[in-house]
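The block that comes next holds chain A.
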Amino acid sequence: MTRQAYTYYPGCSLQHRSHAYESSNRNVAQALGFDLVEMDDWNCCGATEYFSLNRLPAYALVARNLARAANEGADELVVPCSACFLNLHKTDKQMAQYPDLARSVNQALAAGDLHYTPGTVRVRHLVEVIISDIGFTELATRITRPLYGLKLAAYYGCLIARPDSIFDSTEHPTTMDRLFEVLGAESVPFALKTFCCGGHMAQISAETGFEMIHKIVKNAAENGADAIVTVCPMCQLNLDVYQNSANKLFDTDYQVPILFFTQVLGLALGLKPSDLGIGQEFVDAMPAINKISEVPPPKPKRERRDKQALPMPVMPE
Partner candidate 1 sequence: MSDKPKLAQYWASSCGGCEIAVLGLHEKILDVAGAFEIVFWPCVMDFKYADVEAMADGAIDVCLFNGAIRNDENAHLAHLLRRKSKVLVAFGACAYGGSMPGLANFTDREAMFDWIYFHSPSTENPGNVRPEMRTTMPEGDLRLPRFWNTVKTLEQIVPVDYFLPGCPPEAGSIEIAINAIVSGQLPPPGSVIGSDTTVCDECPREKLNKKVKRFYRPHEIIPDPNICLLDQGLFCAGIATRAGCNARCPQVDLGCRGCYGPNEGVYDQGAKLIAGIGSMIDADTVEEVEAILDTLPDPAGYFYRFHLPQSLLRRKALGNGKKQPKTEPVAATR
Partner candidate 2 sequence: MSDKRVGVYVCHCGHNIAGTVDVEHVAEWAWGLPNVAVSRDCQFMCASLGQDMIEEDIREHGLTHIVVASCSPHMHEKTFRGACERAGLNPYLFEMANIREHASWVHPHDKDGATDKAKALVSAAVHRVLQQQPLEPLQVDIRPETLVVGGGIAGIQAALEIADAGFPVYLVEREPSIGGHMAQFDKTFPTLDCAACILTPKMFDAGAHPNITLLTYSEVEQVDGYVGNFTVRVRRKARHVDESLCTGCGTCWEKCPKKVIDTVFEAGMGYRTAIYRPFPQAVPKYPVIDTENCTYYQTGKCKICEKFCPTEAIRFDMEDEYVDLEVGNIVLATGYDIFDARRIPQYGYGRLANVFTSLEFERLTNAAGPTEGKVVLRDGVTEPRSVAIIHCVGSRDKNTNEYCSAICCMSSLKFDHLVMEKTGAQVYNFYIDMRPIHKGYEEFYHRILDEGTQFIRGRVAEITDAAHSPEEEGKLIVIAEDTLIGRQRRVPVDMVILAAGLEPRADAQGVAHMFGVGCGDSGFFTERHPKLDPVATMTEGVYIAGACQGPKDIPDSVAQGAAAAARILGVIFRKQVALEPIRASIDESRCSGCRICNTMCPYNAISFIEELSVSRVNPALCKGCGTCVAACPSQIITGAHFTFEQIMAEIDGILVDVHTAPPEHTAVEAV
């Protein structure tokens, strides 16, 4: 059962370049009947950058948030950004796993009169909160505008699938695909659903980054996706903002809009595109949104089994 209110850590990205995510999160939360209460005076998680420079301050930076959340009395912290999620989750986990690390981190925190006992705050990603706490059955009853005819590629990115998957699998999770089906949309096969978007690579070694972006967009487009749906502002930024640069490098012209999962969820809940920050993306999402049909698409005919063909391995439910 969903709570009334969750302690919320938005992360820096949602404050500037990913406003769209922030507004769609807030409006979807409201529509689903829970509050996201922003924790007081949170700081940046350090992204992937700080760990490269200096390990202990990096952990301390993250742990300040955990300690403050714990002081607020939070036993859960909901995070919409995959990078923030990973850093917070990993710090909590590793502090529990490695007492030496916990000791040093707490020694540093003590300089700010803080202390964090690992395990106090359960770090959760927003997508997992919505899917597990509300659940597919309940969500299905809230859908007012099913996304019939819309073909979506569920892009999980790395950091919620790895190192510890919050879903079913680190390699090929299917939970979000099921969400799309609940929303009335079709989930397209997408081999690169957990392939990395390149992170900061677009900044520091553009060609490496663009190649990764291009692979993802290509694979989604070739599987007929109208849009790629992400759960992470970094993934959205890379795939969206650099899509044309990647096109240029590989001489292609993919135009696959990149949406946040709360944006498509919001649409299905009947919210207006403008309330969901749609329009802030570089690759225009409106052509895709306009494809949404009033009526469900006809059920694809079950292909008759070829007499000669060998059976596929039986998958358990």
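Selection rule: all candidates are chains of the complex that A comes from, given by their letters.
Note that a residue touches a chain if its C-beta (ideal position, glycine included) is under 8 Å from a C-beta of that chain, and two chains touch if they have at least 3 such contacts; residues count from 1.
Everything quoted here is computed from the prediction, not taken from an experiment.
**Student:** Which of the candidates 1 or 2 touches chain A in this complex?
**Tutor:** Result for chain A: touching candidate is 2.
**Student:** Which of the residues in chain A come into contact with candidate 2 in the complex?
**Tutor:** 169-172, 191-192, 215, 219, 306-315
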